[in-house]
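Left out: one protein chain. Kept in place: all the others.
Going by the order they are written in, the chains are A and B; count residues from 1 in each one.
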Amino acid sequence: MDFLGIFNSSISFIIAPTTIAYALATLGLALHFGFGGLLNMGMAGFMALGAYGYAIGILSFGLPWYFAAFVGIAASIVFALILGIPTLRLRGDYLAIVTIAAAEIVRLVLLSSAFGGLTGSADGLSGFNGPGGTVTNPTVGAGGFNDSNPIPPGEYGFVPFLDNERTWYLRIVGIIILGLAIFVVWRLVNSPWGRVIKGIREDEDAVRSLGKNVFAYKMQALIIGGVLGALGGLMLAFSTNVNSSVYVTSLTFFLWTALLLGGAATVFGPLAGSIIFWVLQAFLGLVFPALAEAGLMPFTTIQAAQIKYIIVGFALVLLVVFRPQGIFGNKKELTFVK
Amino acid sequence: MSSNGSSSSPVKSTGLHVGAIKPGVAKKDPILVADGVRRQFGGLVAVDVAHVEIPRNAITALIGPNGAGKTTFFNLLTGFDQPNEGSWSFNGKSLAKISAFKVARMGLIRTFQLTKALGLLTVMDNMKLGSTDQNGENLRASLFPFLWKKKEGEIEAKALEILTRFKLDTKRDDFAASLSGGQRKLLEMARALMTNPELVMLDEPMAGVNPALTQSLLDHILNLKKEGMTVLFVEHDMQMVRHIADWVIVMAEGKVVAEGAPDEVMKNPAVIDAYLGSHQDIDLGAVTGRITLPKIPKEK
Partner (left out) sequence: MRTMSTMRRKASRLASAVGAFVLAFGVLGLASPAQADVVNPEMPFKISGNVQNKGEPIAGVTINFAGGGGFAATVVTDADGKFTAGVPEKLADYTVTVDETTLPDGIAVIDNPATEFIEANVQTVTVGPGGRVTMNFFIGQGERHVTSMFDQVVQRLISGLNFGLMLALASVGLSLIYGTTGISNFAHAELVTFGAIATFGLVAVMGEGLLWLAIPIALVLSGVLGWGVDAALWAPLRRRGMGLVQLMIVSIGLSLGIRYTYQFFIGGKTEQLPGSGAERFNLFGSVSLSIIDIVSMGVSVLIIIVFAWWLSASKIGKATRAISDNPSLAASSGIDVDGVVRIVWIIGSVLAGFSGILWAYFRPGIRWDMGGQILLLIFAATTLGGLGTAYGALVGSLIVGILVEGSSLFIPSDLKYVGALVVLIGILLFRPQGILGRKERVG
């Protein structure tokens, strides 16, 4: 059993593009739920819109990748508005069901062959990051995200972070976006604006009785968190193809697990939670099959690879029951109010 | 009756009304006027107030048995609930269809029967939320601390001053959830003061407050009047009503059935019978005029 290899692969997830994407979306959830009390169970929908908006912007409308990225962000803002205007007055668990249903609608529409010309239907979309230019259609994908990479080709770094220029470019862009996002959220929640949002989490009627426009604050929080989700989706789209089978409700639940791991009402918790989530996922996903292969576990390797998901589910249960404030949350500041 | 537990007996405002005292009597200087406000839940009429005026710079008590519609009336006046019909105005400005937060911004602040202290915010943050002119609550400005840091300092100083008055200054960094029930009531009132209100509406400020804190709460309410504010409060404790109220409005079955200065209202046999419960044999409907009862011979 290649223990060092497993260890290195797992550790590399600390700064993997997927981890950064999760951290961004989880940060959005933290703003929604941890600070604003909005029970958003449809984060996968925001991510899908970010990713698809970007890909469709490039493939169907021929936009430069950086403008297409804004299409993805704009799509998530529109989604937040459509979702928020009617639903923000609903009470917590109702909002959860509405958001989960809305995200499923987004996924089903993206999956439907009725719009296959735009969305690629079940195949999803690919080839939008460049290096662009096919023989017959040299414009599509040309000058894409990959072509904007200033790093000369080659392998950089050291084990376990030894990767080619494309992966490093992804990481650097991701870390910059994530760093900015964390700074903005930190700034927001430690400002008078954040105080109002936290007040709304505790009791929106009380905040209303003090003359604050609760609806507007909730909408602002929903949009900002949604944009963070879209940035997460963008990050995924920068690194690979987009496919609606990624943006399922399980993705939202995994984000929640990462959120509750790190602490819902914290700014760095989402990052920490995402890193722990992914490093553990990678580790368990490698170590169980390796053990099974070595005959140390009475399962097939396919079964052994499933165990990590079972652990995620029961870990979520145990977290909520025994440590609802997360690993880094303030013990007194439990995030669940009612 | 030794209703007066405080060292100094409060100065009562008198001469608030114009003309003969009857339910809905006009006031010399009304701050809040409601006309034909009606709220139905299904078939049940919760509030049906023909006309009522709240006198300015006085302490008015709203009393009545459970289910009389007092809290619903509070909700309607403050925009937390919408009536089926009716109009009401604050300082001459109509409040119909105005949302709750705008009503609050006009200077009409309420508290809640079930205290709404924001449990996982510190006492100081609870207070700061009351401030009305913090530019940093604006999303864009919030990102640039230099735009609001100075104001934040002023708000903190004011909050500390009020907290000291309410003897909560030592708790400033504690979560509100850690306060006792009475302290939360105090905090809620103190927070309301941060908004510089004109009219403070208190929904059962004494409910569940330990007796040691009662006097301090009473003094705070009296202070509001001294500082030029108007107070409207719902209360069941008649001792307290008699002690601090300048004017009393009695509600039953959604209607205003009597009003007047506390001592007169308490002498009104209908009120005594219906509300104070010394004569349980008279149906409330008799007071509101819903049913007429045969005359019951007065006991000795």
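Here, a residue touches a chain if its C-beta (ideal position, glycine included) is under 8 Å from a C-beta of that chain, and two chains touch if they have at least 3 such contacts.
Treat the numbers as computed from the prediction; the structure is a model and nothing was measured.
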Contact set of the excluded chain (shown chains only): A
Selected residue (touches chain absent from view) among A:Ala122, A:Leu162 or A:Leu296: A:Ala122
Omitted-chain contact residue, chosen from A:Leu63, A:Val78 or A:Ile97: A:Ile97
Options A:Asn8, A:Thr87, A:Ser148 or A:Thr240, residue touching the unrepresented chain: A:Thr87
Contact set of chain A toward the excluded chain (per top definition): 39, 55-56, 59-60, 86-87, 89-94, 96-98, 100-102, 104-105, 108-109, 111-114, 116-128, 134-137, 140, 241, 249-250, 253, 256-257, 260, 299, 302-303, 306-307, 309-310, 312-321, 324, 336-338
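Convention: only the chains that are shown with their structure count from here on.
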Approximate Å spacing (C-alpha centroids) for the pair chain A, chain B: 47
Contact set on chain A toward chain B in their complex: 184, 187-188, 191-196, 198-199, 201-203, 205-214, 220, 332-334, 337
Partner chain A, residues of chain B touching it in the complex: 78, 80, 100-102, 104-105, 109-112, 116-121, 125-126, 128-130, 132, 134, 136-139, 141-143, 145, 148, 152, 175, 188, 191-192, 194-195
